[in-house]
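All protein chains but one are shown in place.
The first chain written gets the first letter, and so on, giving A, B and C; residue counts start at 1 in each chain.
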Amino acid sequence: MEQIMTLVEPRPAATSAKLPSDEGVLLVEGEDQPGLIQAITTVLHESGANIVSLDQYSDNPEGGHFFQRTVFHLPDFTAAREDLEAKLDKVISDDFGLTWRLNDRSVPKRVAILASTSDHCLLDLLWRHRRGEIPMTVSMVISNHTNVANDVRSFGIPFFHVPSQGADKSAAEAEIVRLLRGNVDLVVLARYMQILSPSFLENVEVPVINIHHSFLPAFIGAGPYKKAKERGVKLIGATAHYVTEDLDEGPIIEQDVARVDHSMTAADMQRKGANVERAVLSRAVTWHCEDRVIRHGRETVIF
Amino acid sequence: MEQIMTLVEPRPAATSAKLPSDEGVLLVEGEDQPGLIQAITTVLHESGANIVSLDQYSDNPEGGHFFQRTVFHLPDFTAAREDLEAKLDKVISDDFGLTWRLNDRSVPKRVAILASTSDHCLLDLLWRHRRGEIPMTVSMVISNHTNVANDVRSFGIPFFHVPSQGADKSAAEAEIVRLLRGNVDLVVLARYMQILSPSFLENVEVPVINIHHSFLPAFIGAGPYKKAKERGVKLIGATAHYVTEDLDEGPIIEQDVARVDHSMTAADMQRKGANVERAVLSRAVTWHCEDRVIRHGRETVIF
Amino acid sequence: MEQIMTLVEPRPAATSAKLPSDEGVLLVEGEDQPGLIQAITTVLHESGANIVSLDQYSDNPEGGHFFQRTVFHLPDFTAAREDLEAKLDKVISDDFGLTWRLNDRSVPKRVAILASTSDHCLLDLLWRHRRGEIPMTVSMVISNHTNVANDVRSFGIPFFHVPSQGADKSAAEAEIVRLLRGNVDLVVLARYMQILSPSFLENVEVPVINIHHSFLPAFIGAGPYKKAKERGVKLIGATAHYVTEDLDEGPIIEQDVARVDHSMTAADMQRKGANVERAVLSRAVTWHCEDRVIRHGRETVIF
Partner (left out) sequence: MEQIMTLVEPRPAATSAKLPSDEGVLLVEGEDQPGLIQAITTVLHESGANIVSLDQYSDNPEGGHFFQRTVFHLPDFTAAREDLEAKLDKVISDDFGLTWRLNDRSVPKRVAILASTSDHCLLDLLWRHRRGEIPMTVSMVISNHTNVANDVRSFGIPFFHVPSQGADKSAAEAEIVRLLRGNVDLVVLARYMQILSPSFLENVEVPVINIHHSFLPAFIGAGPYKKAKERGVKLIGATAHYVTEDLDEGPIIEQDVARVDHSMTAADMQRKGANVERAVLSRAVTWHCEDRVIRHGRETVIF
């Protein structure tokens, strides 16, 4: 047995995901019209881009809503980007009246995670982040408690404690907004047990993803696992969704369930539910960071 | 190619399941007390029964509710039954104050299926019945429509048409009760789209199992698949349950889900939902007919 | 209760699936090259076609193999088809050197099902066919036994008995080829327990899909469920694949598994396995009939 006296290789906070270089991802959506795909692929082709993958969906080929995600390879993407954007704007916005956005696949999303005392969703994200499974950089973790501080910092990630006691949450929310604004592209609520105000959502200016448990049928209010147990449900689940002003009612990104039976206590069911929650949230965050999700009203298209 | 001029082997209406002979299944439930399992197994042992399987559950070992399912082999079960029942009653009812019932595993449950125009759940049951997968005899199929008549009769099973038009369903219900009473041990609502009155449940005197679709979150009212589509759900499901006076709220026997995505229309989702419904209902009916389900308030214990 | 004296509505043998009219599906594959998608969509656009959906995949954007499935709407498709095909051939075959095929979505695939004594896969297909779930016409069922004849004919579908006894199967195979050739677009082996010769595959001239059970680990030879039981496996599965000269080794279309445990007998496992088999085969046949499967060597791309 050899003694290891020194710490082995410091671990980077930034993502270790191998991100593709010279690749862009183009998301387009708007009113479906003949010739759209042809027009978009023509711009890309004439700009020297080679299409790596193209996903497209229309909720009604006759006058419905059109969605497209195109990944392409373009040598010297950084240099060529401005010119390409001008051409895309001309065709997609001006000619067809659709909206679009272009992202550089070599740039990971900057993500803040908000948590409370439960660590299962938080740690699953940090862990997958370190394994390079998600194209993101975790810029910070914010919690209204301190018990996850050590774990977070052991991943080399900043931890900020923002207490949130009392009825008036406005000071806490303002502080969180100060920490986030300009610094992140996505906020993930990893079992953050504080209700955020509509003004927070407005001020934070980036998408917010939440996870909550789900049951068939639904159980309202406190102690849902206890209620599910009393009702004899055989499946428990979790739903990840974008946060909107309608609490727990925003566009769904991902859902999953696990099987339970009479021999499980409410605590057993909650533990199994936690495993579903972390899996569902991690998939939702991954898909968002890979620019696979397009929101459309209360629906999502996942490419 | 050979000509086949005559019909090949007529198909029996009764179950083709190979049912075990000389085997009993004993279900016991009531207040948990020390010594219960020992007392029950002692009666069985002293009566010459050999235990094939024993499942037991207590929702709280300290003063909770106790459930036990015991399958045993007893030579000449029919002859020995009366004597065994007297002994079981002495110990289980008199000494411990619990309730019990004993069934002969060689006797299939007599089942009536009620259906409307949808045939997916009905045909799945008839088909599994013919394959010998469920220890039941399908005594009759009753429908308020006629479109499934031919299919049912091609399985050698009686079909009865009981129309159910107008606001007053009492005459139709009364006719159904006349057909069922004394003839069946279980009623299965296989997408029977009529609401049954509390008095029907009382008069029919046997358990009634129903199947309905389930979503996370739940959608109330008509057109649930359309609503689920608009809400962007990623899972659709089905729930089989015992019918009680609380519509769709009785004890759950089984649930399952299937994955859907944005590219599916409401009709696609409904078709996929139908496949979940038939699988879930068939499992629930099988478990009931195998005496694996014990109801306890709004819960079920499934052994 | 009303008497129903006459048979209710005769059931059509042809598919009841509502097939889209004026829609084509174009499958393209070959060496990946820049500008492919743009070129193909340009031909479609200039021919007046509106793209309904487009799926595309390249196994390596730099010089890999390219696959595309495009569904489009084109008014008066039948009349416009010849002209469109000429243009597609010019661009896809001549300019880019790729292979392609175009199908009319209003025309169901003509399918022959070969079965032996097991009926679970056969009946699942006939049933889904009647429910309109699969865009196919079942032209005939051929079996080396007669026990499924009645069932098949009750669906209004021709049944042919081709016995296959003795070591020399060449006469039987020749008769089957005579029945099939020119009449069908797909042959489905629904638990057909005869090994087909390479010359059969060559002479039948259409794709052949087979289903077989699968285990982790695999069990060679007879009685696989018994071996799986002895080995204590916890999952049993099924694989649907195209038949090639390498028995059971052709390109995989679909796979699935179900959970088993120690309390199940080999017969229980076989019954559960049958349910997996019929689900997997039905999905594979559906995808094939929807032109969603592109074969490439021993792989399949499923759009």
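FYI, a contact is a pair of C-beta atoms (placed from the backbone, for glycine too) under 8 Å apart; a residue touches a chain by one contact, two chains touch by 3 or more.
Note that the coordinates shown come from a computational prediction; the quantities given were computed from them, not determined experimentally.
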{"item": "Listed residues B:51, B:91 or B:174, member touching the removed chain", "value": "B:51"}
{"item": "Residue among C:96, C:160 or C:215 that touches the chain left out of view", "value": "C:215"}
{"item": "Given B:19, B:37 or B:264, the one touching the chain that is not displayed", "value": "B:37"}
{"item": "Option touching the unshown chain, where A:154, A:170 or A:199 are the choices", "value": "A:154"}
{"item": "Contacts of chain B with the absent chain, listed as residue ranges", "value": "34-38, 41-42, 44-45, 50-58, 61-62, 73"}
{"item": "Chain not shown, touching residues in chain C", "value": "57, 59, 214-218, 229-235, 237, 239, 251-257, 261-263, 298-302"}
{"item": "Residues belonging to chain A that touch the chain removed from view", "value": "1-2, 4, 7-9, 11, 53, 120, 123, 127, 131, 133, 146-147, 149-150, 154, 159-163, 175, 179, 263, 271"}
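One rule holds in what follows: only the chains that are shown with their structure count from here on.
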{"item": "Self-contact between copies chain A and chain C, residue sets same or different by half", "value": "same"}
{"item": "By count of C-beta pairs in contact, the leading pair of chains", "value": "A-B"}
{"item": "Residues within chain B bordering two or more other chains", "value": "263"}
